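With one protein chain removed, the remaining protein chains of the complex are shown where they sit.
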Amino acid sequence: MVMEIVCPAGTPAALRAAVKAGAHTVYCGFNDETNARNFPGLNFNRAEMRDAVAFAHRHGSKVLVAINTFPRAGDEAIWHCAVADAESSGVDAVILADLGLLDYTARAHPGLRRHLSVQAAAANADVINFYADTFGVKRVVLPRVLSVPEIAAINAETEVETEVFVFGGLCVMAEGRCSLSSYATGLSPNMNGVCSPASHVDYTEDQGVLDARLGGYLIHRVNKGEPAPYPTLCKGCFTASDKTGHLFEDPVSLNAEQLIPQLQKAGVTALKIEGRQRSKSYVAQVVQNFRAAVDALEAGRSMPEGMLARLSEGQAMTTGAYKKTWR
Amino acid sequence: MELTVGPSQFFWPAEFWSSFYQDLAQSPVDHVVIGELVCSKRLPFYQDHIPDAISALIAAGKQVALTSLALVTLKRERKLTAELAEMGVMVEVNDLTALAHLPEGTAFTVGPLVNVYNEGTLRWLASRGTRRVCLPPELPLASVETLTRTAGDLGIAVEVWGHGRLPLAISGRCYHARLHGRTKDNCQFACEDDPDGLEVRTRDGKPFMAMNGVQTLSDSYACTDHQIEQLRAIGVSALRLSPQSQEFLRLCALYRKRVDQRLPKGGVAKEIMEKTPDLRLSDGFLTGSCGAAWSGEMIP
Partner (left out) sequence: MSEPQIPIPHCPAPLAAALRVLPLAPLSLSLTMFSRKIARNNPGLFQRLGAYARADFVLDPVDLPIVLCLSPDNGRPKVILTRGRGDGVARISGPLAALLGLVHGAFDGDALFFSRDLVVEGDTGAALALRNAVDDAELDLAQEAAAFAGPFSRPVQQLVALAERQTGLCLTRPEDATIW
C-alpha cells in the first residue's frame, strides 16, 4: 500500500496545484476561526469548499477539513455549523481536536469520518484508543514529540490509522497545549487559530540589522545577508543564565523525507505536509517531491535526493523528534 | 471562595518537598493537588514521601487530589498514569490519558492543562464524572463567566488560575538539558538548580519566560488580586495558587485574607511588590490585551 501524501491548501488555487502535483489527499479549512491557520487572505468560503471538493474528487483526491481550534464558550454554533457545512460539501473527513466538538460530531454527524487533530496532542496508544472508543476516531495526527520507535510502538497497539508530519514548520511544543502566543499577543492557536500572528509582528531594519518583534518582544536580530526567520516565539533567540541562543528550537523546518522508509515500517498510514499558509508554488514543489519519494519506495527504488532546502525557514532542516537525540 | 494549591511545577529536593507539604497542612487553604505534573524522571526522588504528605494534608482537613503528568508518552509514564487510580485519592486529569485509565463512573477533577474551552466539553466531562474543573489559564473573563454558568447547572465547581507563573507550554524536549548541552535522557536533572524556573530574557534584556525542564512558564506571576470580586460574582468557587519555593505560606495567608474580604482590592499585589520588587505580575489573560499584561501599576 503506497503511503498517503496529505498536503496543505490555504487557497483554492493551492488545492488545485496540490491535486495536479499528485497529492492523494488535501487538507484545508474554512475562512474563519474554526481552523488553526486563520490567517489574513487564507482559506475557503462555503462555495469555494464545495467547488474544491468536487475538483479534488474528479481527480481522485480526497479532501479533509480542519476544524481544529477549540470552540469559544458561548459561540459553539460557529463550529457546529462548520462541521455541518463540511459534511454537506462532501468532504472525506473532518479533523477535530476539541472534546466537546468531537462528542457533538459523533452524535450529530455519525456518518462523517473523524480524524483527531495534532492539536489534541494524543501521544500514546492508551489515549488514542480512548478517542477511538469514545468518539469513533479513525485516524490520529501524531504530535511532533515522538520518535520513530515510539510511533512504531503506538501502531502496534492501535487499529487507528496514524498520520505524521514529514515536512514544514515544526512545533517544538506539544500542539494544542501552548499559550506562548496569547501570552505575548492575546491571540493563540487554540482560541484564534493563529500562532505568533502577523498582526503583532514588527520588523525594523537599521543599517542592515533586522529586528523582528512579536507583541513588543524582540524575537530575532539578524545581520545583513543572514536568513530572516519569521518571529515565531518558540524559535526565537533568548538569554538564560549566561547563554544566548535558540533556547527552545533553532529556526529550522522539519524534513523527514529520508525517514519515509522507516516511517512506513513503523506502520504509518499517511505523511502530512505542513504549510496551509504557504503559496501554491511551495505546495506544488513539496508534493511533487514527496509523491516521487513514496512512489519510488513503493516500486522498490532508492529515495530521490531532496531538493527542498530553499523552501525552508532559515533554510535549515531537522528531522525533529523522530530522532531521539532531538530531546 | 475557596483556595486550591496546585501541584508544584518545579523539581525540589525530597526533604524540601516533604517539609513544604507538612507546612502546607497548617495553611488556610481548602484543596491541595499533589504529585508530579511536569517530568516523570523527577518522581523517583520524592515518590516515597507522597503518601505521608497526603496523610498529613487529609489529617489537617484538606481535600487532596493526585495529579497526572501533563504529557504522557513513554511506556513507564503510561504505567504510572494507570496506577494513579489505585492511590485511593481523587485523580486530577492533566492529560486525557489519565481518564482513559479511570474505571467508568469514577469521580475525578480536571486540571488547567486539559483544554476546557466551551460548554460542550464541560458537559462531556460531566457525563464522565467530573466534579471540579480548573479552567485553562488563557481563558478570558467572558469565557470563564459562560463556563461557570454551565458548570453550575452541571454541579461542577470551577477554579481559575489564581496566582503563580503560568504554565504556557509543554514539550517532548527538555530545555534545561538543551541549555546544558545534554539530551533529555542524560539531563542530569539540571532543572533542580532552579526551584522556581530559570528566567528567559529577550536579547534586549526584557524578562519574558521561565524555563522548567520540558515546561515553559511565564516570567510574570499571574495574580488575580484585581479580579476576585468579579470572579466571585460570576460563580467561580476557588482560586488556584501555584506553589513557589519562597514565601508560599505567606502568599496563601494573603489570598485567604483577600478572598475573605479582610484585605482590600490591590492589597495582595501591594504586599508582593513591597516584599519582592523585582518580580513582575500579570492578569492579562483574564482582562488584558495579552497574557503578560497587568492591570495594576507597572513596576518600575
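Note that the chains take the letters A and B in the order they are written out, and that residue 1 is the start of every chain.
Here, contacts are C-beta pairs under 8 Å (C-beta built on N, C-alpha and C of every residue); 3 or more make two chains touch, one makes a residue touch a chain.
Predicted model, so just to flag it, every value in this text is computed and none were measured.
Engineer: For the chain that does not appear here, which of the shown chains does it touch in the whole complex?
Structural biologist: A
Engineer: Give the residue, chosen from A:Pro149, A:Pro227 or A:Pro304, that touches the chain omitted from the document.
Structural biologist: Checking each option in A:Pro149, A:Pro227 or A:Pro304, the one touching the absent chain turns out to be A:Pro227.
Engineer: Hey, which of A:Ala82, A:Ala97 or A:Met317 is the one touching the hidden chain?
Structural biologist: Looking across A:Ala82, A:Ala97 or A:Met317, the contact with the absent chain belongs to A:Met317.
Engineer: Determine which one of A:Arg139, A:His246, A:Lys280 or A:Arg327 touches the chain that has been left out.
Structural biologist: Of these options, the touching residue for the absent chain is A:Lys280.
Engineer: Which chain A residues touch the hidden chain?
Structural biologist: Within chain A, the residues that touch the unshown chain are 10-14, 17, 20-21, 31, 39-42, 45, 197-199, 201-205, 210, 225-230, 277-282, 284-285, 309-317.
The working rule: only the chains that are shown with their structure count from here on.
Engineer: State, to the nearest whole Å, the distance from the C-alpha centre of chain A to the C-alpha centre of chain B.
Structural biologist: 29
Engineer: Spell out the part of chain A that touches chain B in their complex, as residue ranges.
Structural biologist: Its residues touching chain B are 70-74, 76, 97-101, 103-104, 120-127, 129-131, 143-146, 150, 153, 172-174, 176-180, 182-186, 188, 190-191, 215, 217-219, 221, 234, 236-241, 243-244, 247-249, 321, 324-327.
Engineer: Touching residues of chain B toward chain A in the complex: what are they?
Structural biologist: The touching residues are 70-75, 77-78, 81-82, 95-97, 99-101, 113, 115, 117-125, 136-139, 142-143, 146-147, 150, 166, 168-175, 177-179, 183-185, 198-206, 208-209, 211, 216, 218, 284-285, 288-292.
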